[in-house]
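This is the structure I want to talk about, given as structure tokens.
The complex appears here without one of its protein chains, the remainder shown in place.
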Amino acid sequence: MQTLNDLFLIVSGLLRGAMGSWGFAPGLTDAIMALVSFVAIAALVTVNIIVILWVDRRFAAFFQERLGPNRVGPFGLLQSINDAVKLIGKESIMPAAVDKRVYKFAPVLIFTVTIVLYGFLPYGKGLAPIDMGAGLLFFVAVSSTSTIAILMAGWGSNNKYSLLGGMRTVAQVISYEIPLAFSMIGVVMLSGSMNLGSISAAQHTLWNIILQPIAFFVFIVASLAELTRSPFDMTEAEQELIAGYHTEYSGMRFALFFMAEYANLFSVAALGATLFLGGWEGPLLPGYLWFIGKTWAMVLVILWLRWSFPRARVDKMMKFNWKVLIPLSIANILLTGVGIKLYQYFSTVGR
Amino acid sequence: MREGAREIAVSAAELVATMAALKALGDFILFDIVAVDRPERYELTYRLLDRGGEGRVGFFTVRVSAEKSGADEPSLPSLVGVWKAADVLEREVWDLMGIRFEGRAGLKRILCMDDFEGHPLRKDFVVRRTPRFAEAQEGGRP
Amino acid sequence: MSDTLETQEYSLNLGPQHPSTHGVYHARLRLDGETIVSCENVIGYLHRGMEKLAESRTYAQFAPFTSRFDYLSGALNTWGYAMALEKLGGVAVPERAEYLRVIVGELQRIASHLVMLASMVIDLNAVTGWMYAFTAREGILDLLEAVTGSRMTINYIVAGGVIEDLPSEFESKVKRTFEDLRSRLADFDRLVSGNEIFQGRTKGIGVIESGTALEFGMTGPNLRASGVGLDLRKDAPYSVYDRIDFEVPILRGGDTFDRYYIHLLEIHQSVRIVEQALDGLPSGPLRTKLPKAWKPAAGEAFGTIESTRGIQGYHIVSDGSERPYRMHLRSPAFANIAIVPEIAPGLTIQDFVATLASLDIVLGEIDR
Partner (left out) sequence: MESFLFYAFAALVVISALAMILSRNLVHSALYMAAAFLGMAFVYLLLRADYIAVVQILVYVGAISILFVFGIMLTKRDRMDGSNGFNRYGIIAGLVGLALFALLARAVTVAGASRAAPPADVPQAPAGGSAVAISNLFLGQLALPLEASALLLLAALAGAVVIGKGREKSKC
């Protein structure tokens, strides 16, 4: 059982041992191990995107009394791969009037940010590729840089619809970062750490979703806006702005945006699972399976919301943020602080 | 008038005054303008929808002709000041039948392209396979 | 320094290639941020010169063309054209044919309204609602196909009657389809109409006062959503509508939500009409056969019909030959879309898209 739980740790230990016995310098070993974990993350990202795409389609089809993709491979499982191959094979058209450097760099940047985010996730006990004290804060900080990539894409495309999409993104993502970060503070207060691994471990007895229901609600809503998922997908509102900031992109460049969107969906869901659903904590099964399972539960919730709601209005969404979510999340911080103090008081009195 | 004739004919000079008077009755809305190219004149039928008769709806027709004089473009007074609906209807008649409406702004083509030549519903309009545009085909169109 | 920070206007071409212009409508917008300052309609991208085409076709030959005007309600178009021809030539229509026309026409109205509901909610990104409405429409189209043989451009109603009788077991099929339709509409209603976001997007948006609507010659559901009860089926009954018990829903708000909701209510009324028409279906001949080279006497006729988008009128001038001297279509959507520049200023792009969708335009009919 324990072996299964520490499977990845054991494998990495074996690798390190092997490299040590071959006489590699420690620095080189570290570099190779970093490379290995990078490759592992990249593989995870890719596989995840393919699976999420398939699940999204089948899930939507389930809601809408359709079949969804079911021709390519068993249950249409290979449909996403088919699409990926198609997109790679397509010509990447670059309009004449774009700002070439900005236009070309934007999809690369957004996908880089996405992959980096995967590095912060605690996949299991001791299984965080980048394990640092302020890991949670780092996650938020790094994810906020994707805004600049979207803005670059919107502006660089030299298209009014793209620019409108970029404008909306900035207004939306920067504003919703505030309640998103505030909703995490309650969790940080409870676990006394910003390290994602410690936060998971702190939920050994009780998940944070029970202690922090308001924060969980704020987190879900704000992360929908951060992800620009429906009902807050103003940035690429296809009925209004064609495709928003990636209107002018095609082929592989478009695929990078597309993949980044779904990859972000997974990473934010994983963050939610870590913060509120106990991360890799769970009985019997190995931690990473718990982690993946909980993350998928979050992913499905987000997809479910996507297929249930129409798109909100930009101004009402902003009002909702400033007048409801932010006060709510601040009140939650206060409530949590009072709660912790009361708990400490009574537990000392009880003793 | 409601019980009497459902149709009157007026001269071009009286058109606006008649329509304004009809509108003042309160129950008429401008419904349609049809232009017919008769051999000697253009016959215009203004059709009003009459909502006045105790829950019954009828149509009231006002006919007016535009004489075909030597000039290419016969003209009539515009009704835009009376009903806003007249705006697009008059533009349509101008576009397809080539009857100019005086006393209004923005009389331009609505269904055909801006640089289309001729007025297709006129009987002397010759239907050709190639489109007629002001510029030649090889000239870069905007 | 000025009192307010100055902003800069810019123009945006919404369409003709745009996902929510429902065809090739083109709005030239002046924007301040995302708020519309002014709007200019540009139409005609789908102009096929139908009125000119009619002059070189016989009356019967032109009938199929009419179903391409408002391609979402082809049967109603052909019905209007047939009524104009019958008026022109004084042709009597057998009673059974009138009932069949009502059945097919109302089924067509349901199908068209379902498309309106679907395209309206997809413009607000309620994708699931869109699928619900289209699935429901599929059942109606199956019924129409069973009767008329085609799904979209139905050419079933001709001058003098209809061309086919009902297929066998049609009534039970209708019954099953309507049961399905009712449950789907209830689902749709719960999913979309009651949704807070949907209401926030539509209530109080793009309000058209009844006076403005009449000034622009609006008709149909859009006018009835502004509080004016004008429906030819009630107010100037044609065919057998005076023998059928139904209501004309009227809403007062005149906003996008009311224009959406009235379509939902009208579907229920159309269901009632079809059921009654099936119950009261008399036996008898289907059609007064007209000669191939039918030559009505010289004169003119104006036939009107309450189409899905408003009152459609066919003005036909005959010179005694077998081809019309002049054929003119009064298109309701043409009048409905003319109001867009009037109500657009002050709306944001999002609201504009929602309002445009609620006006339920079909470019085939506008551009002719």
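In order of appearance the chains are A, B and C, and numbering begins at 1 in each one.
We adopt the following convention: a residue touches a chain if its C-beta (ideal position, glycine included) is under 8 Å from a C-beta of that chain, and two chains touch if they have at least 3 such contacts.
Because the structure is a prediction, the values reported are computed rather than measured.
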Check your understanding: If the hidden chain were put back, which of A:A42, A:I174 or A:L206 would touch it?
Key -> A:I174
Review point. For the chain left off this view, which of A:M194, A:I209 or A:L271 is in contact with it?
Key: A:M194
Point to revise | Full-complex contact with the absent chain, from A:V36, A:I148 or A:L305 | key: A:I148
Exercise for review: Provide the residue numbers of subunit A that touch the chain removed from this figure.
Suggested key: 27, 30-31, 99, 101-102, 132-134, 137-138, 140-142, 144-145, 147-148, 151-152, 155, 163, 166-167, 170, 174, 177, 193-195
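Quick note on the criterion: only the chains that are shown with their structure count from here on.
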Practice item. Work out the mean Cα position per chain and let me know which chain is farthest from subunit C. Key: A
Point to revise | Whole-Å gap between the CA centroids of subunit A and subunit C | key: 45
Point to revise | Whole-Å separation of chain centres (CA-atom averages), subunit B against subunit C | key: 24
Exercise for review: For subunit A and subunit B, let me know how many angstrom lie between their CA-based centres, rounded off.
Suggested key: 61
Check your understanding: Can you list the subunit B residues touching subunit C in their complex?
Key -> 29-32, 34, 36-37, 45, 47, 49, 51, 55-59, 61, 83-85, 87-89, 92, 96, 109-113, 120-121, 125, 127
Practice item. Could you pull out which subunit C residues touch subunit A in their complex? Key: 10, 12, 18-20, 34, 121-129, 131-132, 135, 191-192, 195, 197-198, 200-201, 348-351, 353
Check your understanding: For subunit A, which residues are in contact with subunit C within the complex?
Key -> 60, 63-66, 160-161, 164, 230-231, 233-234, 237-242, 307-316
